[in-house]
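Complex shown without one protein chain; remaining protein chains in place.
Labels run A, B and C following the written order; every chain starts at residue 1.
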Amino acid sequence: MSRKAENWDTSWQKRAADWLRDGTDALDRAMISEMTEAPAVAPEDVPGAADVFEKKVHEDQQKEKAIYQTLHERTMTRGLHHARVLYRVLSILVCIGIILSLLHAVIEMPVFGSPDSPVVNDVSRRYIEDGLKETGAVNIVAGMILDYRAFDTLGESTVLFIASCAVMILLRRDRKRDGMMEKGSLPEDRDIIYEPHFDPILQKSAAFLTPVILLFGVYVVLNGHLSPGGGFSGGAILGAALMLFRNAYGVKNTRRFFTGRTFTTVVFLALLFYAGAKSYVFYTGGNGLESGIPLGTPGAILSSGLILPLDICVGAIVSCTMYTFFALFRRGEV
Amino acid sequence: MTILMMVLTILLPAAGALALKLIPGLDGDRKRLYLMTGCVLLADCVLAAITALCGDAEWTFLRLADSLPLMLKSDMLSRFFCVFFTVMWTVPVLYSYRYMEHEGHDRRYNMFYLLTLAALNALAFSGTAVTMYLNFEMMTLLSVALVLHEMTKDAIAAGLKYLIYSIAGATMGLLGIFYLATNTNGAVFVPGGSLDASAMTVSPTVMMIILLITIVGFGTKAGMFPMHAWLPTAHPIAPAPASAVLSGVITKAGVLCILRIIFYVVGAGFIRGTWLQQTLLTLSLLTVFMGSMMAFRTDLFKKRLAYSTVSQVSYVLMGIFMLQPTALTGSLLHIIFHSTIKTTLFLAAGAIIHQTGKTKVSELEGIGKQMPVTIWCFTLASLGLIGIPPTGGFISKWNLAQGALASGTGIFSWLGPVVLLISALLTAGYLLPVTIHGFFPGKDFDYEGLQTCECHRFMLISMILCVAFVILGGMFPGAFTAFFGRIASSLM
Amino acid sequence: MSASLADHIYEVASVILFGIGFTTLLLDRNLIKKIIGMNIMDTSVYLFLASMGYISGRSAPIGDGTAPSAENIINPVPAGLVLTGIVVSVSVTALMLALTIRLYHRYGTLDIDQIVTLARKGDEP
Partner (left out) sequence: MALLRNVPFASILACMVISVISMVFRGRIAKVLSYLLTTVLLAASLALTWYFVQGNDAFVFTMGHFGDPWGNELRAGLLESIMAAAMSLIVLAALAGGSYMIRSEIPDGKKNLFYIMADLMLASVMALIYTNDLFTSYVFIEIATISAGGLTMSRQSGHALASTARYMIMNLVGSGLCLMGITILYGTTGHLLMGSLHSAVQSLFENGSYHLPLMASLILLTVGLSIKSGLFPFHEWLPDTYSYGVTAGSALLSSVISKGYIFLLIKLYTRVFGLEVVRASHICILLFAFGTMGLIVGSLRATQAADIRRMVSYSSIAQIGYIYIALGLGTQEGVIAAVFHMLIHAFGKSMLFLSSGALIQASGGASDFISLRGSARRDIPAGIAFTVGAMSLTGVPLLGGFVSKIYIAQAAIPRGGLYVVIVLLALAASTFLNTLYFLRTVITIYRSDANAEATRHAGPVNSLFLCAMVILNFGLGIASRPLYNALLSGLNMFI
């Protein structure tokens, strides 16, 4: 006379016993809880019981929906909990491991500043020594990123482009309200209150700062192949100038010369030219043809083949993208 | 020629199923539907017979990987099984024409019925282990529709249980097939096996463990312990004709797979006298005994029959694991006799449920007065299952016992027959009460309350055919014994 | 050990910064701090690159119109890589900030776990 425990039904002995006899084992029980009671007798067989039957089916449906709801939430919350624990533990371990292993690694790395580290090899030597006559750029870095390794740079501009597109997906409010933006993102209850109310100091300073900054940016862009700088830095400076102007004089004045359409056209043209020029160069290079692009006299402003126009394109892209990020963050429209 | 016949035998039922699907207006017209099914099955019987008359042939039609060819092959065993499958598939059609009236969805039922037959024939003609696995899976996936037929909660639960056990078993089989395929070029079926123990990549012990897993895996289909639990759940749920073929025929597909693995890939010599053989024998004897016990304890009629299937199919397995020609002959005989008997029993049970709606054995007092012919068929079939001469069951069990005694397997050579006897007694114990209470309900039973409700003659025809075969096959077993003896001797 | 650490002072610093940024990005639940951590991580890598490019006693890779010799100019490659990397991290930062703005306007919190919980409580898939 072995008295069974209270939770006999859930105990593994029960399940084993069930499994040995046929009987529904744990597997089936899990499934059965998901199956509805399909009608054993169709309503028309039992005359007059149709409504009862309907009610029964309805109840079953409700019951099942409840079961599913609980199941659903259980998986959800459990998933979340697991996520937390797993993240904490694993990532702490991973981080410590990474720091230590990297420390070990860098101990073995070549000594800092030593002229005979493996990094100093034919690659850099050729960049330095033949860069001038092969790319015509005095700024070796510019020559490298825009001529030797131009594909990286193309991808880089593409990253900027795709990021701006993604930000537009997130933040741009379309003309006809698509209901996708939830309350709180409308300009009136967003940070339009922080828009400058024609602050005289800001305006006066911006009045003479903006042109200077613009000029400097243009200089940096145009001299990218001769001096430190280039499209990216110059473009950032131009973008800063635009932001300053926007802060000083508000949206309406900025809209007079820079709208979403401006951004679209500029980026469109710049990227198309960039891709077109580069694909020409890639094509010729890849098929061993000569790209008949004159390199000009080194040091002159109109020199080093495609590097100057590419710098200009990059500058345009970067400046517009920076300003567009800013504008989208502020108002959800350019 | 033979290849063509093989392919036709396999494809005809599939084509028939397609026709059933496509031809419009069959839903209302059950007569035409079943007429078509019957014709397709009869034609397939003819084709199978022709194929059986043709000689050996093999055809590699695809290679999954270099070491995994897909091959159709016609040898004695495959021809026998093909004919057996097809005929046993044809018999219940008449029955189901009447029985399925209140079940509905006839078209779907017949489609899957035919498709399953196609898969079974392909299984019979499989020439390599991988082909066999492939058709085995197909057969599982198609036959589950027969279990799911009613789509009630229990049916779906049972169907899923069937599916999961079968696929788990098949995967265990596949696990072994990988090893066998790498060790015996592509696990092509060769009589006597093609595995030479000297040039194996793994040690014999590992190989035996793998073989154990494989055989248990395929044994799932044959309801062998420990993977038997699906059978008593799944078989009774299906409609009576479906459960008849599930129990009588499809379980034999598992037996076929085990036969192929043991005698055509590995070879009896590798297993004979090892712990593997003893384990397998233990498992099968355990199943025989346990199945009979459970059947004895169950009151639900069809479930009791399902348990008896568990025990009876393990007779066959025991005969195979004895690795002795006579025993193998006995098991092959038992395959056909058990499947005919079990078909009869299930059909009778179905007829009783169909006519009276009684599902428990304890409710069946006086049933013999209501449906005499059915119960007579039932009684004769039960006598066959118990193994009383001159029925077929006696022949097969006699051979089994002979073989067991002749196979020098230590204690099993006498333990086998003993278990056979015990379980025969148990069989009598769980089958005969139906007859006894059916005909002699006791004196305080009002005969006036009974009105005879014999089932339709179509349903009777199927049963009577089977019973006749059991009796006649038992009286004149010579041809069968000779044929199976040839197969057995070709393997050892 | 200490001597070699002194030899690799920039690398060590950048590695430690990397660890800090990594931890912040992965562990901190505040979205803004995550973004800051990401920038720290990237910047540490740029420091690493720049320190690799430097060769003591040589000048920046800007020629004076005449053909320069490799003996007195540092390695220009890391500079270019850093330039590329900076632009990439700027773009990613902008994207993450925009995402943060949206999430903050919707859920009124910067805690990523809270946000996820709220989202799951909110609209079912």
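To be clear about the criterion, a residue touches a chain if its C-beta (ideal position, glycine included) is under 8 Å from a C-beta of that chain, and two chains touch if they have at least 3 such contacts.
Since this is a predicted model, take the numbers as computed values, not measurements.
**Q** Taking the complete complex into account, tell me which visible chains touch the one left out.
**A** Even though it is not drawn, that chain still touches A, B, C.
**Q** Would you mind spotting which of B:K21, B:R63 or B:R457 touches the chain that isn't drawn?
**A** Here the residue in touch with the unshown chain is B:R63.
**Q** Check each of C:I20, C:I62 or C:L99 against the chain that is not shown and name the one that touches it.
**A** C:L99
**Q** Give the residue, chosen from B:L141, B:L286 or B:M492, that touches the chain omitted from the document.
**A** B:L141
**Q** Provide the residue numbers of subunit A that touch the chain removed from this figure.
**A** On the side of subunit A, residues 27, 31, 34, 36, 38, 57, 60-61, 64-65, 68, 71-72, 74-75, 79, 82-83, 86-87, 90, 94, 98, 101-102, 104-110, 117-124, 126-127, 134, 147-152, 154-156, 158-159, 161-163, 165-166, 168-170, 172, 174-176, 178-181, 264-265, 267-268, 271-272, 275-276, 278-279, 281-287, 291 touch the unshown chain.
**Q** Residues of subunit B in contact with the chain that isn't shown?
**A** 62-68, 130, 133-134, 137-138, 141, 148, 151, 156, 159-160, 163-164, 167-168, 171-172, 174-175, 178, 182, 201
**Q** May I ask you to list the residues on subunit C that touch the chain which is not drawn?
**A** Here the touching residues of subunit C are 18, 21-22, 25-26, 31, 34, 38, 41-42, 45, 48-49, 52, 77-78, 81, 84-85, 88, 91-92, 95-96, 99-100, 102-103, 106-107, 112, 115-116, 118-120, 122-123, 125.
By definition in this document, only the chains that are shown with their structure count from here on.
**Q** Let me have the rounded angstrom distance from the C-alpha centre of subunit A over to the C-alpha centre of subunit B, please.
**A** Between these chains, centre-to-centre, one finds 61 Å.
**Q** Counting only residues that touch at least two other chains, what does the list for subunit B look like?
**A** none
**Q** Where on subunit A does subunit C make contact in their complex?
**A** By the definition above, subunit A touches subunit C via 72, 76-77, 80, 83-84, 87-88, 91-92, 94-96, 98-99, 102-103, 106-107, 109-115, 117, 119-120, 123-125, 127-129, 131-133, 138-141, 144-145, 149, 152-153, 156-157, 159-160, 162-164, 166-167, 170-171, 182, 184-185, 190, 227-228, 230, 232, 298-299, 318, 325, 328-329.
**Q** Which residues, counting only subunit C, touch subunit A once they are in their complex?
**A** 1, 4-5, 7-12, 15-16, 18-19, 22-23, 26-27, 51-56, 58, 60-70, 73, 75-80, 83-84, 86-88, 90-92, 94-95, 97-99, 101-102, 105-106, 113, 116-117, 120, 124
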